[in-house]
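The complex appears here without one of its protein chains, the remainder shown in place.
Right after this comes chain A.
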Amino acid sequence: MSNRNTGLAVEADGLVRSFGSTRALDGLDLRVPAGTVYGMLGPNGAGKTTAVRVLATLLRPDAGTARVFGHDVVTEADAVRARMSLTGQYASLDEDLTGAENLVLLGRLLGLARPAARERAEALLAAFGLTEAAGRQVKKYSGGMRRRIDIAASILNTPDLLFLDEPTTGLDPRSRNQVWEIVRAVVAHGTTVLLTTQYLDEADQLAGRIAVVDHGRVIAEGTPGELKSSVGSGTVHVRLRDAGQRPRAEQVLRTALQVPVQLAADPVALTARVGEDGTDLEAGEQAARALGELARAGIVVDDFSLGQPSLDEVFLALTDHPAVATDERDDALEAAR
């Protein structure tokens, strides 16, 4: 456990994996520092899940190498398995069994004696707010509860590295926030978390570093701040009470933000990109300043909002193509599961 908090948790070089004629991974490189949350961001079919499956010893790469805490995922798979766990995109517990039975079973498989496995299961169920549901079959759990029991199962062995494959896809906002809190607690305890997501704000909320993945390779990498500044971290939307004030508003915004201001089709609306390279203010500060300047100029604002750039905007900026997977590619990857 010497490098539990130092060095690299994951080191992947030139990973290639094809399914039929589809190259799911096409020379993927990855460096995940230990003790952090690392986000892999990309649309469906980008190769995120394939990458996770290779790193979690479920798939062999056609080419390239990957190490987890220095152990090769192909030749030292057992050493890798002893230090990590995976919460997949699909239910990864036996749905016919109860939550408690699943956890006791996994505890036994990790080598705990029966009483110890039971104790551990109870503690986990309590910590994840599932004590009441302990005796219920997992197939009767709600989406949020299912995610929680999945993650509970994954930290049963207090792994040094936890893979979370799209942990919040399909969850309601409250369940999503719960998962985020859990991820924060897990990483605070020294576990490295590698999560995949389609949502920029999720990666932004949780990850120390992000790799943007497209067509099986990493097309951009850095801290959320670095990535956003390359795209502009947001868009300010303004709606005025009076369409007559729009030309004046445009002038004020342009001076305050020093960026081009777009006039929307709606005669009372304006938008502006903020947080672009070359300005030294955060998007929020820029937006606040813009709002202040509008008020000072006596312009009546009905609605004002600052939105993050969407994954689509990030993708457009990075690749010149929108973040939409072709159906064909999606199908090929789905079939290969």
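Rule of thumb we're sticking to: a residue touches a chain if its C-beta (ideal position, glycine included) is under 8 Å from a C-beta of that chain, and two chains touch if they have at least 3 such contacts; residues count from 1.
Assume contacts and distances are computed from a predicted model.
Taken from the listed names "Cytochrome bc1 complex Rieske iron-sulfur subunit", "Transport permease protein", "Lipid-transfer protein" or "Nucleoside ABC transporter membrane protein", the protein name that UniProt assigns to the chain not shown is "Transport permease protein". For the chain left out of this panel, the touching residue among A:Thr22, A:Thr36 or A:Ser85 is A:Ser85.
The omitted chain makes contact with just one of the residues A:Gly20, A:Pro115, A:Pro173 or A:Gly298: A:Pro173.
From the set A:Val16, A:Leu58, A:Ala269 or A:Ala317, the residue in touch with the chain omitted from the display is A:Leu58, counting the whole complex.
Annotation for chain A: contacts to the undisplayed chain at residues 1, 53, 56-60, 78, 81-82, 84-86, 88-98, 101, 105-106, 108-113, 116, 120, 123-124, 126-129, 132, 137, 142-145, 148, 152-153, 155, 157-158, 168, 170-176, 178, 181-182, 185-186, 188-191, 198-202, 307-312.
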